[in-house]
Structures are given as C-alpha cells and as structure tokens.
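Every protein chain except one is present and positioned as in the full complex.
Showing subunit A:
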Amino acid sequence: MFNPCALCVISREIQESELQKFYSRLVKLLQGKELGHETIDSLQRLHLILSATKYTRTLPPELQKKVQSLLSSPKEHFQVLSSAVLRETLPLSGQEGNYNQENISQLNSHAAVLLADLSSLCAQLLRSLESRQSEVPAHSLTHTLPILNTILTLSPECLTDDHVTLLNKKLVDWLRYASITQGGGASSGGFFTGPRSRQPVPTAELDGAVSGDFFTVLCVGQGFTEDQWMNVYSFSMLRHWLLTYHSVLSGNGTADTDDRSEVDGSVVSIVSATSSSGRLLPPKERLREKSFQYCLRLIEQSDRKAHRKTDTDLQKACLVEAVCILDCVCEEDASLVFRAFPCIKALFGRLSSDLSFARVLLPIAQFYLNHGEMAAVDCESVWKLVFGRFPAELFNDHFLAHELLRFLRLNLKSLQHRVPQYTRSFPNLLKFLAWDSPAVVDDFVDLLPSLVTAGTAVELLHTLLDLPCLSATLVLQVRSTCLPISEPGGRGLQSPDAYRNPSFRGLFLFLLRGDAGDTIDRLSTLHELLAETADWPRVVQCAQTVPLLLHIFFNTVITVKRLKRSLQNRQLRVTLLYVFTLISSLAPCLALALCFCRVFSSHLLRFCKLHPSLVVDQSHELLEFAGATANVYSKEGIYTHVVWVLGEYLSVSCDSRCSVRLITSCFEALEAVLFEITSSVPPPGADCPAPRVVTTLMSALAKLASRSHDLIPRVSLFLSKLRTLTRGGSVAWCSDEEDLVAIVTRGEELWSLLKAPGVAQSVLTPPPHVTTPQWHRDTNVAMPLRLRALTKSQSGY
C-alpha cells in the first residue's frame, strides 16, 4: 500500500531537541574537508524536515552560513541541495539583499534562483552574454535565457533599453546564424578515418535529409555547438519576448509606423517581400523579420516525416508555436500579413482533413480571426471545422476541448460579430459538456450567456434539459465505434440495441445534430429508451450540472438588455409553457425533477414580474397545475409560487384582457383545493401541507376577491369557518400548534381586511405607482426627502 505519510509526519513532528542535535551534527559534517554521501543524505533530510511543514523553520545562523557557502560548490549535488534548503527557509535576519553577487562567486543556475535584486542580476547576466569568456562552461551560458524569461514575467522593467537592444541582436544571431555543422567533434568518416578526412558534417533534418538552410530546433546532429544550444533556448522564449517587448501598446512610436503600413499596405508588402534581408533594419525590426523567417522554415520542416514519435509530437508543437509567433509579428507589422497568409493558407489546406492535427488548427483559426478580414480571405472552411467537425467528432479529447473553449472565451466579442454560425452551433458545443461535464462546466458558465439569442432561446432550453440524454447517446456512440458487433446475450442493456435500431435512428440523430433549427416531438420516447442509462457515471455527472446551467439561462433571459428588447412575449410564453409541461409530467421522485422545480421557481417570479401579462397568457396551464390537489403534496415549492403569481398578477391593472370570468374561474379552482386540503387527512404517504401553502392560498383568494367584490362573501365565510373549526384544538391537516396559530391569525387579518372592500382593494392590489416608487424623481415624494436630507446635514450627526 502506498503510504508516504509516515515519513512526512515524522519530519513534521520532530522534537525540538532532536532537531537541534541534527543541526549541530550537520554543521560538523559541513566543516569537514571532504563532503561525501553522508553529507548529501543529511542535507536531503534537512530539506525534507523544512519542506514537510507549511510553517517556516529558521536555521541556526552558523548552519545557514555554511549551507549558503555550498551554493558555489563545484559539485552540482551541493548546489542543488543548498539551493533547495535555502528556498525553504528565510534569509538571515538583518540582511535584506542577503543573497547577492558578493556571496556567490560563480553564478550558477541553482544559486540564481535565490537572488532578490533582479536588476543587478539582469545586468550581470547580460554582461556574461556579451563577453565571450572561454572559461565559462557552455551550459552556464544556456541558463541565462531561462532566467531572463522569469525576469520578464516578474518585472520586465528591470531591463533597460540597452539591454533590450543587446538581446534583440543576440537573439537574431542565435536564431538565424547558428552554425549549420554538427558540433561535438562529429566527423564524416568512420572508425578508421585519419585527420585528413575529418570534415565538418552538416546537420540533418528529422527525416534524415541533409539540412539545406539555417539551423532550427528541428535539426539534428551527433553533437551540438554552443550557439546551436542557444538557438533552442532562444526559440523557446521567443514568443514571450516578442509579446513583452514588441507589442504595439508598448509605445516607442511603433504605433505610427503601423498606421502607415496599413494605409500603404500593398506598396510596403512588395518592398519587404523582396529585399527585407538586404536592408539594414533596427534590431527590433530585424528580430521580427528573422523570427518570421524562422517560423516559415519550421512550417516547411514540419511537413517532413520524422522517424520518431517524440519528434512528430515536437513538429506539431513547433507548428503551434510558429503560427502563434506569426500572429504576434503580424499584429505588430501589418505588412507581414500579406507575406504570411499564403503560407498559413497552404498549411491549413494541408492539415484540415486530418483530425489528429486539430490542436494545431486552433492557432490557425486565431490567425484567420485576427487577420482574415484585412487580407480579405474567406474563413468559412475554418469555422466549419471549429464549430462543426471538432465538437462533433473530437468531443472526448480533453485537451482539444480545453483549448477550443478557451479560444471561444478569449475571442467572444469578435466571434459574435463576425461569425454568425457561433450562436447556432450550441448543439455541437454542448457535446463537450455532455461528455466531460466536471472539466468544462466552468467554461460553459462563461460561454452560455453568449449563446442565448432571441432566435434560439427556446431550442437552447430544450437542449439543456436533454443534456443527460445527449451524454448517454455519446457514450453509446463511442462504444459502438469500439465494438461494432453487438454482444450476443449481452448484459441485458436495451440502450445499445435501441441505438442501433433503425426505427429510432432519427431520434438519436436529432440529439446528435450539429446546428440549431430543429425541433422534435417524440422526445418522451427517447427518455424511455435511455432510462436505464440514468445511473451511468458520465450521465450522472452531466445531470448534476444542468440545474446550474438552467439558472444561468434564465438569468440571461431576464437580465440581458439585448434580449429584453428583442425577445418577444411569445417566445417567453413558449418557454414557460414547455418547462411547465415538463415539470408537470416529471415524476416527483426523480431528484432531477426536484432540482428543475427549485431552479424554475425562483425564476418564475422574476419572469412574471418583468412580464405580468404572461400570467394571463398562460392562465390555462397555470390553473390546471394549481387546481390539481396532488401538486400541493408532491411539488409544494413550485405550487406555492404558482399560486402566489396567480394571486398577484391576475388583474386588470396587469393586463386588460383579464376578465371577471377569468378571475372567478381561478378563484373557484383555488377555493376547491383549499377546501380539500383543510378538510381531510393528507393522502397516504404524504406529509401535512406546509403552512405556507395554506396561507398563500388564502392570500391569493383574498386578492382575487378584492378585484371582484361578489367573491368576498365566499372568502369571508370560509375564513370564519376556519376560525371556528380550529378553536377545537388540533386538526388533521396541521400537526404543529404554532403553525396552526399562524394560519388562523393570517385568516383573521384577511377577514377583517375584506370587511372594507375599498381598502382591501388598495392594499391587496396596489396601483403601480405605489409598488414602484420613484423616490427623488417623483415631485410628491421628493420634497419630504429633500427636507429630511437638509435637516440632517444642518444639524450634523
């Protein structure tokens, strides 16, 4: 059994006395002339003790000084260990820039991590780059660039303009002019060659051919020269460097040059295409040009068939990097777009039919999005891939899902403007969610609002509610491609057979559709077919995310301005109707149904507040729901809301179509339910109705009666009867005495209110200007407010 805990716990809970003994032993060891294995083991132990706890331990000063001196030890083991130990503890108190150049005589990679003064570290690194010290071992130079890369992230302002210029020049040298012969003493001869035949051998490409052009990361050799190593390190940090120092926003007057080049785009491109290498460009522009060439070369080299899988993977990674860098330099210098596009287009043509290059095609899509308009290139085929084939066929590729969804998130505004098929592609995009909900639900929380449009809202809602079915279908699809022949006498699962059955094909194909624009009626059949998949882990995980998405959906529909204006009542009505039918038909024991009900209840109120006339529109369905006594017991939450909504918004002031007959029929429906639940025992298996339901029903009846006064006697009669009945003590339909008291009290309040119909009407159906006060905007209300404010400010606090 894997159990690393014991060691961690021991290290964390070591006794102080034992610890001190250990420290002194270690100091003694470090004082010795020869430092051997025992020292290494003890240092490692020390590191474990320090890192096992999140609270910092400080070392005794003597020990700390000794460890610090090890940073410049010639043996790498000690450099590594001392660096690791010092990282886990604090610098000696009283000395701020403790680890500085004086202490560390020879700057090695492990020591550099600890240095706090970045500007001088920077200066020192660049000085070492400039000078060509022969005693500096090759690899200590190679670490300069990675260290500089971290400085770029931490505080790019450490580098002065001179530093930047120097680095621009050095990067050009390493990237473009590294040696093209193999290093490490490789020779063209065999074992028996003499000194005469020892000629320098050129580097090779990944498919074995001899390199015909400058050195890049995709060139191989028996050994490598120092500048070839620097070529690798330079390319590895190139994008970060360009993004940090070359972006248009970083000023230096580049903005002007870019404007000009955009205007004279056609003229400039011809010039730069022919004579760029001949012109003497300033270092920054020169680096840009050389990076451009490097990327084009990488793209060409990636077409070669590498012998090893790791190299093939590297080629893909290089393609991604090359396209990203091209995107970056084209942002800075728009004239490069015309030179880059033919290459990018050709690359797209080469890769678009091969799904294994999907992740490479995403940066290409980004390039098209950023520069396609300027180059007037048709991007249709790109979007067909991104919104069509990728989600439809590669929904189970975690990394592609992550990158594609990230691409959407980052470019949301441009996509919404320029790519009309984005909002219609939700059936496809949701496949990522249906397959791997936990990993991508976060992305959909961000993306879902943008997918809700006036035209697709209802269909989107349908799709969200059917997500678990989609999840099951995708699982079946994947399984059927893995196991083409159905297993005889299988495990009794009906779903795989149903999936293959031609008569149900249409239903499954509907679920698997790519574009919005379809509707279907026989979904209940589908639900039955897939019922047994409800406990598959993937389906369960998917189902758990649906309530959250519904929340976001409803929230977007209600709050987003563009939807408020364009979404018509009719669409809202249809939405409401659909959800309602679904909720009514879902068996209440389904945990999912309860979730839907909960989500929907909270949004129902907001819906109706926004569009009160909805209640009149949907009165038939609402009454049908409210009139079914069974709903009081099984769907109490949403029942209460429906009743409240009916009471509140079924009035002429909300919608002029509300007739007396409508009010009366609503009244009668609710009255019947109230009678039933307060005169009998709850049905077997159900609890007593919640007090809130009873009081809401009573209030609703009172409100309706206040609008149609001939109903008032009926309500009053019921309320007084209620008072009499409950005087006897407990009742069958209410178990708690306090609750009963509350109900009766409310009944009495309503009864006394209804004795004065005019008052009842203004209290229970207040006119709009009372419910939505205008405060300071209303001249009647404003005056008292102003006076109060003035008085307060004059009298002081």
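Heads up, the rule we're going with is that contacts are C-beta pairs under 8 Å (C-beta built on N, C-alpha and C of every residue); 3 or more make two chains touch, one makes a residue touch a chain; residues count from 1.
FYI, contacts and distances are computed from a predicted model.
A chain of this complex does not appear here, and its UniProt-recorded name among "Large ribosomal subunit protein uL15/eL18 domain-containing protein", "Adaptor related protein complex 5 subunit sigma 1", "TTC8 protein" or "Molecular chaperone MKKS" is "Adaptor related protein complex 5 subunit sigma 1". The residue touching the chain not shown here, chosen from A:L141, A:V217, A:L470 or A:L701, is A:V217. If you put the hidden chain back, the residue from A:K54, A:K413 or A:R661 that touches it is A:K54. Touch with the chain omitted from the figure is made, among A:D173, A:D227 or A:D311, by A:D311.
The hidden chain makes contact, of the residues A:E76, A:E528 or A:E676, with A:E76.
When the missing chain is restored to the complex, the residue among A:L26, A:L141 or A:L206 that touches it is A:L206.
Listed by residue number, the positions of subunit A touching the unshown chain are 1-9, 40-41, 43-45, 47-48, 51, 54-56, 76-77, 80-81, 83-84, 90-91, 109-110, 112-113, 142-143, 145-147, 149-150, 153-154, 206, 217-224, 229, 232-233, 235-237, 239-240, 243, 308, 310-311, 313-314, 316-318, 320-321, 324, 359-360, 398-399, 402-403, 406, 436, 438-439, 442-443, 537-538, 541.
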